[in-house]
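Okay, here's the structure, questions in a sec.
The other protein chains are all here in position, but one chain of the complex has been omitted.
Order of writing sets the labels: A, B and C. Residues in every chain begin at 1.
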Amino acid sequence: MKQLTVHWFAAYREATGVASEPVQTDAHTAAELFDEMLSKHPALSAYHRALVAINDEMADWTSPLHDGDRVLFFPPVAGG
Amino acid sequence: MKQLTVHWFAAYREATGVASEPVQTDAHTAAELFDEMLSKHPALSAYHRALVAINDEMADWTSPLHDGDRVLFFPPVAGG
Amino acid sequence: MNPFEISSRAVDLAAFRHSLADPSCGGYVVFEGWVRDHNEGRAVQRLAYEVYEPLAMKEGLAIIQEALERFDISHARAVHRAGELDLSEPAVAVGVSAAHRDAAFRACRYIIDEIKHRLPIWKKEYYADGTAEWVNCRQCATSHAEHDSAA
Partner (left out) sequence: MNPFEISSRAVDLAAFRHSLADPSCGGYVVFEGWVRDHNEGRAVQRLAYEVYEPLAMKEGLAIIQEALERFDISHARAVHRAGELDLSEPAVAVGVSAAHRDAAFRACRYIIDEIKHRLPIWKKEYYADGTAEWVNCRQCATSHAEHDSAA
């Protein structure tokens, strides 16, 4: 089991009701972790995956996860 | 013979030494008139023809001239 | 001057312009994104930007640096607002000065396009009818719902 911190932003944060949370997981990739979160936060199922960052670097959904990672789930951005 | 007024701008005015002058001519087109002016103002020969306007409308070098026309000779423009 | 900033206060546009002035430059292009009173047919009253600053700053600085490398420009700078904004306020300002105008136009366009696509910034619009919505999120939610009902 890995111990991670998951951060939710904007629409995701409103759906989950939390800005961040500690997570214990066997997920190997960011995509697996997001799918795992759907059962914990059913309201997330209204949204599909958009962008993910790991430890403040933009990442791929197939990026491997490591113990202690900070995983940031971003809904579609809308700056400007 | 047509009686016209010729106006010179910027580099042309400095070459001819006048801003405008009355001209009596048999020239049929703006181009013919400009060439005729070369003998009156030899310093103009340092420049080739650029743009011409007749009565405050941009014109072609082949535009016919009429009695009373105001013919404006413009060197290459450089606004902005 | 800081070439990229996230600011919770109004942008001082005169100071912004002054910081990009350079006697070797013949062209200056500015883009401002204003808070618009409508979006997709709905009347907008105000909006709020949520910004994840650590990554927004990193990406914003990278975008400015890319523009300086790709285009023949002298200076480039951008500011993006965070928090609540009123109608007509500049949400973002991008300024580029260059010896010639073509590079200034292209670099300014590059910077605003990249800012809109790459920065972790989210916009919540508050509508005249009392509702509110995260921009760009309605579509993904809808398509997901359609997928569910088809399943």
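The rule is simple: a residue touches a chain if its C-beta (ideal position, glycine included) is under 8 Å from a C-beta of that chain, and two chains touch if they have at least 3 such contacts.
Note that this is a predicted model, so its numbers are computed, not measured.
Judged over the whole assembly, touch between the missing chain and the shown ones holds for B, C.
Which of C:1, C:21, C:62 or C:128 touches the hidden chain is settled by the complete complex: it is C:21. In the full complex, chain C makes contact with the omitted chain through residues 13-14, 17, 21-38, 87-88, 90, 97, 99, 101, 104-105, 108-109, 112.
Looking at chain B, the residues touching the absent chain are 9-11, 14, 45-48, 50-51, 53, 56, 58, 72, 74-80.
Keep this in mind: only the chains that are shown with their structure count from here on.
Centres computed as Cα averages put chain B at a distance of 51 Å from chain C. Not a single residue position of chain B touches two or more of the other chains. Residue positions of chain C touching 2 or more other chains: none.
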